[in-house]
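Can you read through this structure? Questions will come right after.
Only a single protein chain was left out; the remaining protein chains are all shown in position.
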Amino acid sequence: MSLTTESSTNFWLTRPFSERSTQIFLGVLLAALALVTLLHVAVPPGNPLHVGAYTVNLFGKYLSYALLAVAVDLVWGYLGILSLGHGAFFAIGGYAMGMYLMRQIGDRGTYGHPVLPDFMVFLNWDSLPWFWHGFDMAWFAFAMVLLAPGLLALVFGFLAFRSRVTGVYLSIITQALTFALMLAFFRNEMGFGGNNGLTDFREIVGFDLRSDATRLGLFLATGVALALGYILCRAIVTSKLGRVSVATRDAEARTRFLGYRVERFQLFVFVVSAMLAGLAGALYVPQVGIINPSEFSPIFSIEIVLWVALGGRATLYGAVIGAILVNYAKTIFTGVMPDAWLFALGAMFVLVTVFLPKGVAGLFRYLKRRKREDQTTDPDHQHTSKEASA
Amino acid sequence: MSLLQSLSQRDRVFDFMAPQASPVDVRHGPILYMEDVTVSFDGFKAINNLNLTINDGELRCIIGPNGAGKTTMMDIITGKTRPNSGSVWFGSRHNLLHMNEPDIASLGIGRKFQKPTVFEALSVFENLELAMAADKRIFPTLTARMTGEIKDRIDEVLETIGLKALRHQPAGILSHGQKQWLEIGMLLMQRPRLLLVDEPVAGMTEQEMERTAELLTGLAGKQSVVVVEHDMGFVRSIARQVTVLHQGSVLAEGTMDQVSNDPKVIEVYLGADDEEAA
């Protein structure tokens, strides 16, 4: 798809805007953001159309998951790297945000210590660990949201890709990575609140986290982040670098013979993806009000992959659809019959991989092609077939 | 392989640690020079004291029975396999044994594999675009734009390999012969000094074979071309110089006529071939 090679002589970052699929995606996303805002603000509570603060919050959570799914699709769909450890980048971004929010509590904690978060006081620590310094400043913390996962991805990817660890091996080590981090973060000595994680947040850049307006703001911010992340990923995959990625995915040795340093391209895309995952985590934490080591659990990471698989890999918009669908289903299931959720999730894994390898997006495209074949006499459709068939 | 050696190789996966490639120097003789090269896999000598010289602009055919070491020889030249001993020089300046695959590729050695490998998800045009000699570092690749010049160059190659009409089709739908040509086209995009072509006509129809012969002979002169081939008829139709490999070393060298009259060659290769045919 997306092979606009010859026509695209423009700047790489703005190239996605000339794509039909991106235009539709952005249109739908912005419309949805506007609609939710409108139904939340303009429709009075009590009216069946009113969208409550809880729902806005829930949508915000879905959107941050969607951004995470886009990040995973970037590496899995276009680079062929199945990361089973993206939850780790998400969680690290979340922890960076969580640390900022903890510092924002100031002396309003249970123990009232001016600097130390409650859990440190509880553990009888007398000073802040070195890595907590600077997180009282928003700019530093927000930079860390991107840099910390990016750095981890850089080091890990550097080691993995230069040894040409790919395929299932890479999947397994990424899983071990997130597992190791989960064990580490469970330890109180790590200085991240251990089992309980970071919670009891109060405000973010001066706004009360419990107010409806802040929740709406976070929801909108997540939507904008998703849009920007999507555009960035789209720009990458429609650039020549994106085509090198696809080439790497399908024939790594061949790409190397063409003179591309495959491991660098893999590293670059992997790091970008990790940073996006970190951003998603950072937007997720203030909306759910807690970050704890369970976000590192291998099951969560592999669940993200399911969202992408269900939505359709290598489409990006499919990842968004998948993330929202699966999480909506999860919300419904866990509310109505919690025991059945894991059955449903397990069944989805099996059914999607066996029967729907191209996901929902693949289904869309199949239906679209069927429709077009029925109307081959229509000159308008012939015109667009070039792009779609590729 | 010692740990130290493997370490030093790994460093060079990232080219900021490696010296910048400089142009190939062929003023003092051949473009490719292999001397006393030996490779063994678990004690089996796939290449045994191989000596081979390819001149600039030459079209050389390499033949030999199965297991003669033809593919291993190509692996050595492209940096995929490291020999146990010997030296391999590209021009008089580049010691290929000290370089890795992408370095060697960017130096101007292109290789076409036995089994055609093209990027099936990408279009014919895009396959050629990726192959093109260009700045292949990350950010230049990310921000690369499609200019008229590049388009013209791709069109030119599309013309040469005869796939102009299929430019927007994904490479996955091409026939076997078309994939072989596309791959040769991709090599041409790299503007290589030396082209290594492994069994280009395997599985081709008669017409496709003729077309391929035309293509390869057309390239000689501008580029040096080394063709490894089993098909004797095809070799006869394109070869000027032929090298016969046997058990990892050179058995005979010369024109097709000279070689096919060499008693040693008849014994180990052509003779055996005749018997099979009989």
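Remarks
Going by the order they are written in, the chains are A and B; count residues from 1 in each one.
Heads up, the rule we're going with is that contacts are C-beta pairs under 8 Å (C-beta built on N, C-alpha and C of every residue); 3 or more make two chains touch, one makes a residue touch a chain.
To be clear about the criterion, contacts and distances are computed from a predicted model.
Missing chain, UniProt protein name: "Urea ABC transporter permease subunit UrtB", from among "CcmD family protein", "Cytochrome c", "Acyltransferase family protein" or "Urea ABC transporter permease subunit UrtB". Touch with the chain omitted from the figure is made, among A:175, A:222 or A:273, by A:175. Only one of the listed residues, A:31, A:123, A:347 or A:363, touches the absent chain: A:347. Taking the complete complex into account, A:187 is the one of A:20, A:108, A:133 or A:187 that touches the chain left out. For chain A, the residues in touch with the chain missing from this view are 82, 156, 159-160, 162-165, 167-169, 171-173, 175-177, 179-180, 183-184, 186-187, 298, 302, 305-306, 309, 339, 342-343, 345-350, 352-354, 357.
Criterion: only the chains that are shown with their structure count from here on.
Between chain A and chain B, the centres computed from C-alpha atoms are 43 Å apart. Put simply, chain B touches chain A in their complex at residues 10, 13-15, 78, 101-102, 105-106, 110-111, 113, 117-123, 125-126, 129-131, 133, 136-138, 141-147, 151, 168-170, 186, 190. Residues 3, 5-6, 8-12, 162-163, 236, 239-241, 243-244, 246-247, 249-251, 253-265, 268, 386, 389-390 of chain A touch chain B in their complex.
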